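Note sheet for the following structure.
A single protein chain has been omitted from the complex, and every remaining protein chain is retained in its original position.
Up next, subunit A:
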Amino acid sequence: MKTYLFVVHKPPYSGARVQEMLDIILTTAAFDQPVSLLLLDDAVFQLKKGQQPTSSGMKDTAAIFKTLEIVEVNDIYIETESLQERGLSPGNLCLPVHELSRKEVARLMKQYDIVFSA
């Protein structure tokens, strides 16, 4: 068994990269490996409440993040500064998250065997 951290930087609707990374997350969870997620920079918008992408013909990726709970990806970390810089708070998000500060990010990453980034 190894521990996995998936670090997301990109905002939603910026190409298929995050959508394809979600497929790696689901596959890793299907292998019964412990998976955590860390949202940094514009990736905090991934979980913003009230997205209506289908009105522009796009896939609702926030809905995929919501399915992560079902596959037991329970630890979703979000950087406080990234939220604040964009005028957001955890109350604006569609999922419960663990907040951590920028100076704690390196320590979090060190705890995992495998780190993916998108």
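FYI, a contact is a pair of C-beta atoms (placed from the backbone, for glycine too) under 8 Å apart; a residue touches a chain by one contact, two chains touch by 3 or more; residues count from 1.
In the analysis below, contacts and distances are computed from a predicted model.
Asks: Refer to UniProt and select, among "Glycine cleavage system H protein", "ABC transporter ATP-binding protein", "Protein-methionine-sulfoxide reductase catalytic subunit MsrP" or "Methylsulfur transfer protein", the name of the complex member that is left out.
Replies: Answer from the record: the omitted chain is "Methylsulfur transfer protein".
Asks: Just checking the interface: what residues of subunit A touch the absent partner chain?
Replies: On the subunit A side, contact with the omitted chain comes from 2, 4, 16-17, 20, 23-24, 27-28, 30-31, 33, 114, 116-117.
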